[in-house]
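For this view, one protein chain was removed and the others were kept in their places.
By letter and in written order, the chains are A, B and C; residue numbering begins at 1 in each of them.
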Amino acid sequence: MSQRFKLLEICRRALSAFAVVTAVVPIYLLIKQAFSVELDSFAWPPRWIPHHLTLEHLHKVTSTGELRESLIRSAEVATVAACTATLLGTMLAYAMTRDLRARRWGLAALTASRLLPMIAVALPLATVLIRVGLYDTPSGLGLALVHAAIALPVAAILLLGAFAKIPLELEDAAFLDGASQLTILLRIYLPQLKQALAAAFVLSFLSSWDEFGFGLLLQPTNRTLPPLIYYYAVFGDVGAASALALVSTAPVLIVLVALRHILIRQPKPPAF
Amino acid sequence: MRRAGRFLRLSCLGLPLGFLAITLILPLLSGVILSFQADGFSLENYRFVLGDSLFRRSVYNTLILAAASLVVEFVWGLIFALLLSSRRRASFVTEVSVLMPLLIPEIVFLSVARYILLPRGYLNGALAAVGLPAVGWLDPRSALCLLSVALVDAWRVTPMVTLLLLDGLQGIPAELYEAALLDGAGSFAQSRYVTLPLLKPALYGALVLRGVDALRIFSTVLVLAGPEGAPVMSTYAYQLWGDAMEEHRAMAASVLLATMIGTLGAVVIAFRARTRASGGGALEGLSG
Amino acid sequence: MSITVAMALFPSEAIIYRNILKEFESISGTRVNLVTETYGDILHLLFAQSRAGRGPFDLVEIDIAVLGQAREGVQTLPQSMLATVRAVFPEPAWKVGIVGNQLYFVPHRIMWQAMIYNRLRVPRPPTNWDELAQFARAHPNKLALKGGLYEGIVCDAMPFVWEAGGDELEPTSTDTLTALDFLAGLGPLLNVRSAVFREMSVLEAQARGEVWIHFNWPFAMRYLYEKGLAPAVELSAPVPIGPKGRATILGGGYLGIPRFAPHPHAAELFLRFLLTREVQQRLARELGWLNVLPEQSDTEARMLYDGFIAMRPYIRARATVPNYTGLSNRWQRALEALLFRNVPAAIAVQPVADWVGALRYEKSRPVS
Partner (left out) sequence: MAELVMRDVSRIFRSGRGVRNLSLTVEEGEFFVVLGPSGVGKSTLLRLIAGLDTPDNGEIEIGGRSVTHRARPDHTVAMVFQNLALYPHMSAYENIAFPLKMMGLGRREIEERVRRTAALAGLEIDLNRRPSQLSGGERQRVALARALVREPRLILMDEPLSQVDVQLRSVLRVELKEFQRRTRRTIVYVTHDHDSAFVLGDRISVMHEGRIAQIGSPEEVYRRPANLFVARFLGHPPMNLLRCQVAESGRGLWVNDVRLELDPPDGESGELVLGIRPQDLSVQPEFGAVKLEVKVESLEYLGARYLVRARLGNQALLVELPRSLQPGQIAHLYARADRFHFFDATSGERIGQTHDKASTVTKG
């Protein structure tokens, strides 16, 4: 028994070590590339420890118009997407909470929208957005709406869980107290959903902030951050790509590590 | 009864669903229509796509990639979930490390993976440092390239699987293990007769979710291998649209992908309905 | 008055470009409203305007590869414009805009390809086909083509076809097949990732030393220079000469005045302003465009762009067929089969021949 226990413990340690290494090495490489001159990044054999440190990439990222524009655009798109997804998610969750038929319809729609392959939506969507003048706009409004649609299922399910925790009697009580349906939603439900609303907002925001495919297809010139990182990464600008990646990752990491527990306890996404 | 509230509820249901319809379903339908257009209404685009050897290779690659990625991420996901849920709590560092790939934006993760796997990347550098020859991890059309893509994809989503399974594991009451222990079950027997059967719903749900995602694989291929290196259905459509400017054929290809995934979804829903009817309740927990 | 202009500029380029516009605005008193879009989108906008019979655009920039398609969307330009253009651009560059004695487009900025080589690894770059083949055999995996399934492979392969005396509209001619056979011979020796390379990814491979020779546009030199690699490591050289001479491929943006442009005369005025030598020089200097390179006196720049400058007399434009994309797509597939799947040239090129044949048939049909 004790020997087997030891073996298990060794396995546990090894696994932990493996997880740590696979997590730390990429982050280290990213930081290294962001702060070393590009010749270091192109060297062969690869330099694990940079020879020349520089702030040039970070400076470039934060000072060039294009990069700053993307940063701001990404933030705007993510904010609009998160607000829309949270608002619509709240509405949907509210409608689904007490009504079985609404719940069935809602779940079916959320499931269907989760099943759609990005490419099958994005290509025709580009055509549609061109027609309505929302394709590749500087504000990225079209993309923000699409991101909202993608984030909606997660937000709605999360809020649905939160709604379900509020006892039905509270609504009945408020109704008997003379509150209208809208008052019930605004003054009884919403104040109790603060945490879930915050979680839905943060998750929607991050999902938009991280989203790549639709951004690539719908904002070919007025880019958001992920496609811009893609262009710099695949098009050879190692330093700028890494610096940009750091800039875009840092806030995400801070938020997510802080919200680790919400994440781990996040309600599961809708099934089919 | 409460007629006054009905309007609010109906609009609360209708508005978001309408929004989903306009942003997702409507474009999809217009894509379907476009895919049938080629000098008038015809099946020409489908004929082209289905007759294209590159498309056939894309279908093959999509299926292989999905299968490989799923196997890897579920094995790892289960191992990590057990690691995180074991009675001796994992340290903060381990916890964050296991989740790390999920915390980093997808594109950042993929570009770092690319820097690692390039012919003169860090992995080959590490191999050279110990005197091993370089390996063509991303050589176009090679089986190794497919494997690399599958591994990176699995590496990125394993935390997601871990979380889904962790949720399932944490739902298993500790008393059951104690009871099994008292009944004389060893750790293998415990996992065989307690963990696995009770984890089944979570496992099944995660498998469905990830299966759909695996078939949709796009970014990983685009960043690591390029649309020619390991063509999959989504990059095939993207390439027809962006590079070849064959809009209608691109739509046909993406409609085929959507159909494939939709069929899978329908099968799963039907299967789920059956297991639920027979008291299996496989995905019950997942419907929120 | 104000005119609306659609150009395919990067946001960072647009800032510099607007400064140049200011000069025109102060001279003419006409405001220029600059809209930056991708080439693909500008084409869409152009078609939309010509179909609707009205629209906001007075001037559009079109990619050279789709001039054939775009022609139906623009009006003809006065022949007097040619005098201005002739003074600045080489002949093949302005000839592209002429169809049947009518001038539709004038060059805005042009560029062409040359060979990029690693001078530490390749002290003496290959100057002709034999030397190129010799290099490829001596250093397998070090020569690269932009072999991805996009226009890039056509840009790399077509100069070889032309250098053999062939033509992209004569896919089965002996001369064309000579070039294709030569390329087929190089196929197995190319860098393995050639099948996925595009402009920037092949450039990155060159910067990393994975590739020692490849063909690319002038911005490649600027990229390498910024990395500290050129001229220390990387230089440009002419494309190796073939059995029937030299050739390189012309690329760039062309300007046209859309049909139903609200202010065609103001647009024409603006066009003349853009095509003056001074403005072109300024664009070249400030944006790094290659239009008027011979005048660049800077020695380091001369050294970097040596190969490009040497190729200036051998510029050749792509065929201006309507639906050039269709032709290009067939050629891409044919070259992919030839280079990476060992399909014999005659078989690989058959779909192109069929497509060209259909085009001829279409053309020879009496117009009703």
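The criterion applied here is as follows: a residue touches a chain if its C-beta (ideal position, glycine included) is under 8 Å from a C-beta of that chain, and two chains touch if they have at least 3 such contacts.
Given the structure is predicted, the values throughout are model-derived calculations rather than measurements.
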Full-complex contact with the absent chain, from A:Thr79, A:Gln192 or A:Thr221: A:Gln192
Residues of chain A in contact with the chain not shown: 167, 169-170, 172-179, 183, 188, 191-192
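Here is the rule we use: only the chains that are shown with their structure count from here on.
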Centre-to-centre distance between chain B and chain A (centres being mean Cα positions), rounded to whole Å: 16
Chain C, residues touching no fewer than two other chains: 40, 201, 208-209
Shared interface positions of chain B, touching two or more other chains: 120
Chain C residues within the chain B interface of the complex: 40, 147-151, 192-193, 195-196, 198, 201, 205, 208-210, 325, 329, 332, 336, 340
For the chain A and chain B complex, residues of the former touching the latter: 4, 12, 15-16, 19-20, 22-24, 26-27, 29-30, 33, 41, 44-46, 48, 84, 88-89, 91-92, 94-96, 98-99, 102, 105-107, 109-121, 123-125, 127-128, 145-146, 148-149, 152, 156-157, 160-161, 175, 180-182, 184-185, 209-213, 217, 225-227, 229-230, 233-234, 238, 241, 245, 248-249, 252-253, 256-257, 260, 263-264, 266-272
List of chain C residues in touch with chain A within their complex: 10-12, 15, 36-38, 40-41, 44, 199-201, 203-204, 207-209, 223, 227-229
